[in-house]
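One structure is given below, represented as structure tokens, and several questions about it will come after.
Other chains of the complex are left out, but the ones given are in their true place.
Labels A and B are assigned to the chains in the order they are written; within every chain, residues are numbered from 1.
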Amino acid sequence: MLGSRRHVAVVGPAEASERECATAHEIGRLLALLDVVVVTGGLGGVMAAAIEGCRSAGGVSLGVLPGSDRPGRSSVEIPTGLGEMRNALVVRSADALIAVGGSWGTLSEIALARRTGIPVVCVGGWSVADAHGAPVDVATEESPASAVEWVLSR
Amino acid sequence: MLGSRRHVAVVGPAEASERECATAHEIGRLLALLDVVVVTGGLGGVMAAAIEGCRSAGGVSLGVLPGSDRPGRSSVEIPTGLGEMRNALVVRSADALIAVGGSWGTLSEIALARRTGIPVVCVGGWSVADAHGAPVDVATEESPASAVEWVLSR
């Protein structure tokens, strides 16, 4: 049934390296092939790459935008006008989260997902340590395929 | 281009008459035929009827849900967890609004759309008068086809 599709968010910086964009593109493509709705923040960099990968495989993407305009990148776009507060809606829209690369905005999404119990896997990106310097555990995967496999097994 | 599709919201009560549901169904169907994304609050009554009409014509619908669950009615669903505050996001997601029938929730959406300059047309529903009893102008149309024509001409 169309409506029961899974939704997975792909998050990452708007200013991303070529390698990060290639990773996000492949993740978007794989999710679309598996009939998963690809949720992003709807802008450039990692987001645009995931949307474009999704589109290349004929998939459906949802852009949860910070502003009040609709750039026309995603299949469906919701211009929330919420600024960076829309990060929480990206997280809420998703059954699981794949983070590619690091930035403060991306970290806020990882933190909100962990706070609310949504599975998160990182491909590259930032790491977190507690007050004693011990690493705070976040799942990591090396490749787009293994990251997609990881989130769909949750 | 897929991404540049217009988005129109169909709003109305979750508890609706058969006639209101038939109207909403036809509006959803016509919008889908015109390649417009049908945005709703994602629940029952007028919303479910518009979604079902959209689906019957192979269209894409976006459900902006008040709760944290995904009922699986719409093509893409965003479980905002915002309660009735999500009404503002339904309005922001839309280039124009068609209201079918009346309720306090529906009236809040009409009022927010008028407040923010988004075109609104009502098919049936509530009317508003100012402190002197003079009607406060809201466009009304009798039929689904004329309502759809009205919003797409804005």
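Heads up, the rule we're going with is that contacts are C-beta pairs under 8 Å (C-beta built on N, C-alpha and C of every residue); 3 or more make two chains touch, one makes a residue touch a chain.
This structure is a prediction, so every number in the text was calculated from the model and none was measured.
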Per this structure file, total copies of the shared sequence (2 shown): 4
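Everything that follows uses one rule, which is that only the chains that are shown with their structure count from here on.
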How many angstrom between the C-alpha centroids of subunit B and subunit A? 29
Write out the stretch or stretches of subunit A touching subunit B in their complex. 1-5, 7, 37, 55, 60, 62, 64, 68, 70-81, 89, 92-93
